[in-house]
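A protein chain is absent from this complex, but the other protein chains hold their places.
Our next item is chain A:
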Amino acid sequence: HQVLRVVPQSDEELQKVQELQDLEHLQLDFWLEPRKLGQPVDIRVPFRSLQAVKVHLEASGVSYSIMIEDVQALLNEEKVEMIRSSRHRSVDTATFNYEAYHTIDEIYNFMDMLVAENPNLVSKLEIGRSTENRPLYVLKFSTGGSNRPAIWIDTGIHSREWVTQASGVWFAKKIVEDHANNEGVASILETMDIFLEIVTNPDGFAYTHTTNRMWRKTRSKHAGAICVGVDPNRNWDAGFGDAGASSNSCSETYHGPYPNSEPEVKSIVDFVKSHGNIKAFVSIHSYSQLLLYPYGYTETPAPDEQELHEVSAKAVAALSSLYGTKFTYGSIITTIYRASGSTVDWTYNQGIKYSFTFELRDTGRYGFLLPAKQIVPTAQETWLALKVIMEHARDNMY
């Protein structure tokens, strides 16, 4: 396989490249999709399609360069690395390697092992299916009762933010351990349930493993859209389509054709509405080291802003106490940027007062490519902040 780069300089050239997208038999994989003139388009071309693609481009005078001569060599290297790091496939959650990044299959396998080892505490719910028909799994941690007030945590809604899925796996194990040792969140589990969705965007996550490590969105293809994928954190019904999201399908912040167009989002919306008793909702992202609360779509302060601000201060102090990691906190719009259609703006407007978004480590040195050895410290410190939020929700029932 080779990776070819084309930089369309005219509308005709752009069209020629877009035509390639429709020729399914060529099995082309666009690392950088055609967007507009002057922007590079990177195409991974299987060996047998190389001639056809080059002929198609050359016939129209579209120039291209060979960016990567041999993709197989690259992939071999990465695969070796993954195998090396998870060579000993664990048979239980005690030997699972929390200090490494895992594939979707490994994480789904971990979930099954956790449930099998702790059937009285943990169950796995399928809340829907992704665009590519992958199951959307949520782990439920409960010591009983019926529809107890609950806490929701999701990780991996943006697939390239790998430290979040990895932290989610660690959180799952931590909850089980605390319960077994009757410490930490054991007391919270006496009166509340915890729901944890670790791989909230499985199609995107699979894509970051096979094709493009920097993929953020879902993998949906909507009618009339020239590019793939919707930003799941702009697809919620809160200020949907307002400033702070893009209507261009090629954009990383494309909000989608309508709210909840993404099954990954709709399934959570349906779950939250039918559960009806969620008291705290935390959506986890990386990177920037921020703790955020609503709103992102408007400058109007949330009615509970003062309380949310105080809880954030406490949570951030707890996080920092472990390794000194500094977090900034505040409302989305004042702390990071205007963002419309975001998750916690919707959950807050549904009446879930304690709605928070985290942006985990780091602040840009490694960004999305956070070294695996930082997974556990990140998860540990974040857990302290989550406990502050969970305990506050428990102690301030509404």
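Brief remarks on what is shown
Assume a residue touches a chain if its C-beta (ideal position, glycine included) is under 8 Å from a C-beta of that chain, and two chains touch if they have at least 3 such contacts; residues count from 1.
Keep this in mind: contacts and distances are computed from a predicted model.
Missing chain, UniProt name from the options "Translation initiation factor eIF2B subunit gamma", "Autophagy-related protein 13 N-terminal domain-containing protein", "Dynein light chain roadblock" or "LXN protein": "LXN protein".
Looking at A:L50, A:I226, A:L369 or A:L384, the residue that reaches the missing chain in the full complex is A:L369.
Considering the full assembly, A:E252 is the residue among A:E106, A:D237, A:E252 or A:D304 that touches the omitted chain. Annotation: of A:R213, A:H275 or A:K314, A:R213 touches the absent chain (contact as defined above). Within the complete assembly, residues 32, 39-40, 42, 67-68, 74, 77-78, 81-82, 85, 100-101, 162, 208-209, 213-214, 216, 231, 246, 251-253, 288, 336-337, 364-372, 374 of chain A touch the chain that is not shown.
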